[in-house]
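Heads up, one of the protein chains got dropped from this complex, but the rest are sitting where they should.
Here is chain A:
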Amino acid sequence: MWRSICLLVGLLAFSYAPGARAVSLNLLIWEWDLDPGVAKAWADTSGTELNQIIFDNGERRDLLIATADAPIDMAVIDSGHIDALGQRGLLVDQGNYPLPPEAQSEARWRSMCGRYGVPYIWGGTGIVYRTDRVTTPPASWADLLRPAPALAGHIAMTDDEEEILAAALGFLGRPMYTGDTEDLKQAFAVLKAQVPAVLTYSLSVTAQQEKSFHDRIFMGLANSGDQRTLNMTSDGARPWRFVTPRDGAMLWVDCLAVLSRSRQPELAERFVAFLARPDNAARNAIFLQQPTTNLHAAALLPQAMRDDPQIYPPAGIPVTYRKPVPTDSLPLRRRILSALAVIHDAQ
């Protein structure tokens, strides 16, 4: 995560470069989370520049948003985190900028994003794996958390404590958003037992690009759509697949938010509306290989995509929608992740 902070600082410096003459918007977004064609279309339409500031950890993103002098106009924020920032007055109330009906998302996603965000894209948390390395495709959390001996040293877990604990709690059959310390203790025990098999506690898509981990990750905790990014960085081959574990899927929605401190709030809102347009949303979803939040846009997707279990979780799998974890349990979740990393480093 320290690495990602450095990356951010570098990008911030870039955004301040004297060459940036035209009016521009700074968008805080995950890596490869926006179709370059859509971005170009926006630039062409608006005549403004769009700077993407990449993050790879939700909590560090929140910290940047909370830091008053970070030059950010818009941010992609998951539904579990957006309310805390919005209620603190850091985000623009989207109620003031109603979208036309066809640009509006499904109600379930709109309610999850709340007042301060417009649904951008949704997905699930599951398992990515390499088909050329894993003979038996993973089907449940156990395949990741109690991996086969051959996978030892080839597992990538994310550096998101909420996702890691959700997976372990899902494996245990406990509520993924529990605040119960006993549940968390059991989940920690499961994760601790998994440590020897773990290669890294960082996002698969980020780790894959690091030389020391390249080609060494066979399976990982990831979000739908990550298989696309992983395949893009796999030297031409496309071995990666995404699986939603049968014992419980966690669904999330990323929301697009405009920061209150943006100096071009109107332009930012125009960008939000641009992305929400069904054609752009569909185009973006096709690029991202993720489901769109807009049913009008979904209708524009190819049938194959709508039938792909990697994109749309198969029916019948119990679903939990991502929501804020109890505040009291958050420090403990963070320390569990930190402890796992320490135990891992000590090996």
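Observations on the model:
Criterion: a contact is a pair of C-beta atoms (placed from the backbone, for glycine too) under 8 Å apart; a residue touches a chain by one contact, two chains touch by 3 or more; residues count from 1.
Keep this in mind: contacts and distances are computed from a predicted model.
The complex appears with one chain absent; UniProt names that chain "Diguanylate cyclase" among the candidates "ABC transporter ATP-binding protein", "Ribose ABC transport system, permease protein RbsC", "Diguanylate cyclase" or "Response regulator". The residue touching the chain not shown here, chosen from A:F188, A:F271 or A:Y321, is A:F188. Residue A:D345 is the one among A:D44, A:D235 or A:D345 that touches the chain missing from this view. The chain not shown here touches chain A at positions 1-2, 5, 59-60, 62-63, 65-67, 81, 84-85, 87-88, 181, 185, 188, 324, 327, 330-332, 334-336, 338-339, 342-343, 345-346.
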